[in-house]
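Apart from one protein chain that is not included, each protein chain of the complex appears where it belongs.
Naming follows writing order (A and B), and every chain is counted from residue 1.
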Amino acid sequence: MNDLFKYRAPTSRAELFSLLAAHGEGARILAGGTDLLVDIRSGLVRPELVINLKKVEDFSELTWSQSEGLIIGPATTVNDVLHDAKVRDCYPLLADCALTIASHQLRNRATVIGNIAHASPGADMAPGLLCLGARVQIASQRGRREVPLKDFFTGVKRTVLSHDEIVEAITVPPGTAGSRGSYRKLKRIDGHDLALVGVAVTSKDGAVRVGIGSAAPTPLLIEGLTDADPADAVVAAAREAIRPISDLRCSKEYREYMIEVFVRRLLEEVR
Amino acid sequence: MWMSVEVNGHIYEREVTEHWTLLRFLREDLELTGTKDGCSAGECGACTVMLNGEAVNACMVLAAEADGATVETIEAEAAKGELSEIQAAFARNYAVQCGYCTAGMVMSVRELLRHNPKPTVAEIKEGIEGNLCRCTGYQQIIEAVLDVSGQITNETRGGLKYV
Partner (left out) sequence: MSDTTVSSVATRVGDNVQRVDDTAKLTGGAMYASDLVFAGMLHAQVKKSPHARAKIVAINTSKAENLPGVHAVLTGKELDYRIGLYVADKDILAKDAVRHFGEAVAAVAAESLDIASRAVDLIDVEYEVLPPVLSQMDALDESSPLVHPDLGSYDYVKASFSPQPGTNIPNITKIRKGDIDAGFAEAKWIVKREYTNPSVQHVPLETHVAIVEWKAGDEVTIWSSAQSPFTLRDLFCRAFKLPHNKVRVVIPHVGGAFGGKAGIHLEPLLACLSRKAGGRPVKFQATREEEFSLLPCRSALTYRIKTGVDADGRITAQKLLMYWDSGAYADYAVNVTRASAYSAGGPYDIPNAWVDAYTIYTNKPWGTAYRGFGHVEFFWGLERHMELVAQVIGMDPLEFRKKNLLKPGSTTLTGEKINEHTGDPLKCLEAAAKAINYGRLTPEEEERQARTGRRIGKGIATLHKAPAMPSFTTTAAVIKMNSDGSVVVNIALTEIGQGTATVVAQMAADRLRFPVSLVKVAVERDTDKDPFDWQTVASKGLLLTGNAVIAACDDLLRQAYSDAAQVLRAQTADLDHDAERIFIKQRPEESVTFAALSIGYVYPNGNGIGGPLIGLGRYTAQGLTSLDKETGQGLPALDWTYGAHGVIAEVDPETGEYKVIKIASAFDVGKVINPGTMRGQCIGGMIQGLGTAQCESYIYDGHGHLLNPSLTDNKILTSKDLPEEIECIAVETPQLDGPFGARGVGEHPMISVAPALANAIHDATGAELTHMPVRFEDVWRAIHNEQPIDTWVTKAPAV
């Protein structure tokens, strides 16, 4: 039987990094698989090698400490985050975002890092993580680097990652723990759907942050706002940042309108 | 790839096609056809099975990923030829029509009840959200879950009204 691609499941970082370095563009990371397998089936990507990273030791970690905040590993599933007591305590917004992703059985597989690294403009974890100041820990055979999440996305399904790199962790700083925040997602039905727009707003120590999905080629973060800013100013800042398009899911005008409504309503909720 | 997987209590050792999903492996290699293919894209839930005790869409898992894992499918639900409590409640409440979503639906209900033995209606809806059904309109499935979790009252028991 001819295989369309080869499959490997390395158990160590070293093995993983050397596979990536050796195969370059032809290799694809399989974490939850819920985006990759869809893309392979539709012919959008045609990898030579699929590398399952779930068997790498300690990749499913999900830890919290006062000093480092939240650390989310590459194999941590969306349901892991959704059901984690510490997440619910310190960053309930992340649980809010997680619950809106697909269905229960998909969330059992889908990973938080996969949701971010796939870099869909409508990634549901992005608005919340952006508001909470998440940082992306990138690793490869060449070494490690850290990028703020807001600088991680470079376009539709494009990121700063090179072919030999993986996201080794997403960290959420302890400083934003306890933020008041909420996520609102416009869908076509109440059941599982992609975000036509997704808006998160947080407030902590007077700072207001707005994260927006499906409104531009990448998820957006609007910073530098304060509790003192009137709602109109926050809305104006959001309107300034977004670049929505019309597509089969929704028109540009409705996206613009709904972002405005959501920002206003969420501001009221978190203030 | 050579793999070993426990399915419904039996160990299978097989050469598996590396690009095949767990769904194709179960249906085509093991001929366990109770698990259905409704979309192959993670949208419909007809292929829901238990992988290491957790409900997953078998179309969204590579067969190779199940190497060393434990899988349970609908074929193991009725032990010794007797319907399980979930299955019996489905039958009592007319929760089956064409039957194509049924296997996946039963798997999702099992997962739900494992975490939450007395789910509310809202929690049941959340629990089976990933399982599309085009025949029943879900209502009698929800009633079956209320029934099997001991929550049927005269108010929640569905019934046809006559005028």
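The working rule: a contact is a pair of C-beta atoms (placed from the backbone, for glycine too) under 8 Å apart; a residue touches a chain by one contact, two chains touch by 3 or more.
What you see is a predicted model; the values in this text were computed from it and never measured.
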- Query: Which listed residue (B:30, B:101 or B:148) would be found touching the missing chain in the intact complex?
  - Reply: B:101
- Note on the structure: Missing-chain contact, candidates A:13, A:192 or A:209, resolves to A:192
- Message: Just to verify: which one of B:46, B:113 or B:146 makes contact with the chain not shown?
- Response: B:46
- Of the residues in chain B, which ones touch the absent chain? 17, 27, 31-41, 43-44, 46, 73-75, 77-78, 83, 87, 90-94, 96-103, 106, 124-126, 128-142, 154, 157-163
- Message: Could you pull out which residues of chain A are in touch with the chain that's been left out?
- Response: 1-2, 4, 186, 188-194, 247-251, 253-254, 257-258, 261
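Just so we're on the same page, only the chains that are shown with their structure count from here on.
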- chain A to chain B: how many Å between their CA centres? 29
- Query: Which positions of chain A touch chain B when the two form their complex?
  - Reply: 1, 3-7, 9, 30, 32-34, 37-38, 40-41, 50, 52, 54, 102-106, 108-109, 191-192
- What residues of chain B sit close enough to touch chain A in their complex? 1, 17-19, 21, 40-43, 45, 48, 54-57, 59-62, 64-65, 67, 108, 111-112, 126-127, 129-131
